[in-house]
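Reviewing the structure listed below.
With one protein chain removed, the remaining protein chains of the complex are shown where they sit.
Right, chain A next:
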């Protein structure tokens, strides 16, 4: 346990009554005294503050943005070079088998790329980038910045009280703004399905900023528990669960993130690890798909629950990769992989919970409609 790293706001989490648990090598708040349910619902109706400083922040620099972006494109099946200035995009590192090494957000910040990667993968991502980037592209790991997320329908009003300029930003815009004297790199994005911001600030300014945001009555601190239920209702993948080295982006339903220019007959077709499989699956379809799953009863179906075509079949057809209770849905929600023949919304299959086969309906994702500021 002594290897556990502390977040820059560790003291504040404890002061707020956060229940700390180990996660991705960090001691992190899983919930505060309000509890997962109230935190979740508060974030959907007001605003929630998340400390996501465990995530990796990385800068890539080349001779200009395009040079860095083209280098990144050798590792991600995404149009990075064509991303507009002050815009952010979702992507993923793929492996030679067409699986996913990690998913990430990256932004065009004028003369460089700023990216945010998953905590559990960040060491491997950095090694992967270092091993494959050309010599004229440099990688800088940002260790002196915290990362906060302010999410929810009142996030804009709360943050605009500190700097009105943020209200002008649209979904997936990025900007550098002054927040109470600190230089903040912000994006209008998040991991909840709600409007909101992710805010990278110098570590020494992070606590003051967090306290200012929490002083607003509209804001509650939100732990990892509600972060998970919010993203699950939003139909967003959790790396290591819904996507991993064994799932291709096509199976995972992430084809929307692979722009035409990187597909067959695009101007920069292929040229990323696993392109053979991924381009082929884009054209021919994958054998299985990630789907939304709505258990028809009240019992939650969690990660690892086996799925069956009929209540009495012996061989499972798939498995749940994320599942639990959705506080906004007011019932159990899950995601998992099934063969294409079972992937159509409305298909009823069976999940095995404590030895019982219970019906579960394949549904379209997300469970809760996104409310981004387009």
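FYI, a residue touches a chain if its C-beta (ideal position, glycine included) is under 8 Å from a C-beta of that chain, and two chains touch if they have at least 3 such contacts; residues count from 1.
Basically, contacts and distances are computed from a predicted model.
Its record in UniProt calls the unshown chain "Glycine cleavage system H protein", which is the match among "4Fe-4S ferredoxin iron-sulfur binding domain protein", "Phenylacetate-CoA oxygenase subunit PaaI", "Glycine cleavage system H protein" or "Carbohydrate ABC transporter membrane protein 2 (CUT1 family)".
In the complete complex, the residue from A:12, A:36 or A:363 that touches the missing chain is A:36.
Remark: the omitted chain is touched by one listed residue; of A:152, A:235 or A:324 this is A:324. Touching the missing chain, out of A:5, A:302 or A:357, is residue A:302.
Touching the omitted chain from chain A are residues 30-31, 35-38, 40, 225, 229, 298-300, 302, 324-325, 327, 332, 354.
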